[in-house]
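Below you will find the structure I want to go over with you.
With one protein chain removed, the remaining protein chains of the complex are shown where they sit.
Labels run A and B following the written order; every chain starts at residue 1.
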Amino acid sequence: MLLAMAWRNLQRHGRRTFITAAAMGISVAFVMAMLAYVDGMYRKMADVMINQTTGQLQVAHPDFATQRTMYDTVPDAAARLKTVAALPGVRGASARLYGFALLGGAEQTAGAQLVGVLPEQELELVPMRDRMVSGAWLAPDQTDQIVLGEGLAETLEVAVGDQVVAVTQAADGSLGNALYQVVGVLTSGSVTLDRTGAWLRLKDLQTLLVLPDQAHEITLLSDSLDSRAGDPIVSALVKTVRAALPTDEKHPLSVRPWWVVSPATASMLATSDASAWLILVILFLVAGLGILNTMLMSVFERTKELGVMKALGTRPAKIVQLVLWESLLLSGLACLGGLVLGGVLDWMLVNWGLALTTSSGDRLSTGGVLFDPRIFGVVRADRIVVTVLTLLCVAVVAALWPAFRAARLRPVVAMRDE
Amino acid sequence: MRLLNVALLGLFLTATSASAAETTAETAASDPSITELLDAADDVQRGDHSHATLEMQVKTAHYERTMKMETWAEGTDKTLIRITAPAKDAGVSTLMVGNNIWNYLPKVDRTMKVPAGMMGGSWMGSHFTNDDLVKESRMSEDFDGVITQKPAADGTGQWLIELTAKPDAPVVWGKVLLAINIDKLPTKIEYFDEKGTLVRTMLFTDIQDVQGRQVPMTMTLLPADKPDEFTRLTYLDIDFDTEIPSNIFSLQALKR
Partner (left out) sequence: MNATPIVTVKDLTRDYQQGTITVRALRGVDLDIATGEFTALMGPSGSGKTTLLNMIGGLDEPTSGTVIIDGQDLNSLDRGQRSDLRLHRIGFVFQSYNLIPVLSAVENAEFVLMLRGLPAAERRARAVETLAAVGLAGMENRRPSELSGGQQQRVAVARAIASKPALVLADEPTANLDSKSGHELIATMAKLNEELGLTFVFATHDPKVMNAARRVVWMEDGKVQRDERK
């Protein structure tokens, strides 16, 4: 009966109920859409900053991540890569070799960060083909090809079809130099890399640097879609890979998850997560104030009626219950509407994506990493459950004060109220 | 300071003379002044033209290699170096004119200018940087010189000169210690950073008479932070009186 009363009380002021519920429902819908967007952005950031940069886990010389010395390599890279690539739970594996070189076009020269890659395997980690501004990605069976970052190509004033010279100090102290054919120009997703990055076959870079069959990293992807430090799937795979790669003193190897390789990335992703929750808090504060206002008004209007109820012997706890039921019903209604609307928004975000353009340009940049502006939503059930539960909790909390106010009414005083 | 020139030509103190002159008052009248000492050292490279062959031995934690090279120099700011051995690097040539460096790479048949951002990089895998090859430190403006030790009356011992960077001077070195022998030839130069930590030491040894001049035939660079590493340059042959066609210091000639 209490529930029926609560329900009818809401109907009594249909328009007010509708407006409050609509406001809350829209909040829910927007929170859902925002979370889907933010999660989509995480996915993208994680993709760019983890998967495409460090990989989810990495096999490397223990000092390479911090020192980045040319000599801190993984020896017998081909064999080791084969071993780890065959492990269960490895979704992608590639080996990379890095080196600094002076690149020269016909007129201009510039320092470049060379990345030696396995053209096919690299595609499992990074969608290089989608990033080509012109030309094509490295052909696995062609030697002496190079793909340049957009900015670098501009600096060198070269285009697809041109040749560039690379000069570097090789591992044996000699002056390594080679001529490469520019086959492609790409935009890597990172501002810095676009300006300095150049990709060539692992084999070619090994030759240039005189580092035969060596790599600086074996980069792996797991099945995890998570972007939080301590991700259990990645942690488990780290153990598997460690077990599969015996190391000796002469060739020390470390197997590290991305959050150890790049703590800065981890803290950045964590910060974005925190800011998403901040938005939630603000939105729900607004929703909470809406409920508070509605319930206070409703209680205030019904002073006399509540006084009668108390005079008849209604216990205060029952009055509190009645008010809380009203609030819960109201927000439950709002949730239902919000879920429907939010579902529609989520569907649009997932299927169509949303391109937020910044005032400065058409790309989104976070911490020096450029993103494709179109972000596709990622819908997570746990997020929706949390959203709904949060709203219901807010509904209860916001209604507590009006409820207690109503419960404390003194019948004689209340009934005299006109 | 053009370190490599020091080795190649014996040039090493030209720039310090001016500032040294200011401190002559401190030295006794009977002794040579800093100016005289430095002038004497200057004399080592007075020959305007030189042609030499030398060997460069580089030892690092990761490799040890020996290269042979042929050099031509005119004055203090035109130098051509051509690597003759080992075969892998043979033909690689470096041209230095003023503060610019070009490398010619025969394998790819290209000449490349070393950009400003890479001047701090190693030259040919040695402990010398590209900057060392060309950069003219303004010692006269940036350093104060003081003679801290003189040879004994019996002719043993040597001069020690301490050069201290003037406050706010835009120099890499905070302090430079020179040791000059009784024949007024440098034997050792120590380079310190602003904090007073030894960064590297140059040793000049094997002094020989070449065409009437005293020339240290071997110069060794010892990086202080890597005790097992060094770069050693040894003259195999040096000729101060040779004729050098002036067009040799050109990009066209570099490719030859």
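To be clear about the criterion, a residue touches a chain if its C-beta (ideal position, glycine included) is under 8 Å from a C-beta of that chain, and two chains touch if they have at least 3 such contacts.
All values reported here derive from a predicted model rather than from experimental measurement.
Note on the chain not shown: across the whole complex it touches A. From the options A:Ala22, A:Ala311 or A:Leu354, the residue with contact to the chain not on display is A:Ala311.
Only one of A:Ala86, A:Ala236, A:Leu278 or A:Val412 touches the chain withheld from this view, namely A:Val412. One chain is missing from the display, and on chain A it is touched by residues 1, 4-5, 8-9, 11-12, 304-305, 308-316, 318, 411-412, 415.
FYI, only the chains that are shown with their structure count from here on.
Averaging C-alpha coordinates per chain places the centre of chain A 55 Å away from that of chain B.
The part of chain A that touches chain B in the complex is made up of residues 71, 102, 104, 109-111, 165, 167, 169-175, 177-179. Within the complex formed with chain A, the chain B residues making contact are 58, 60, 62-63, 65, 88-89, 92, 103, 105, 107-108, 110, 112-115, 117-118, 121-122, 124-126.
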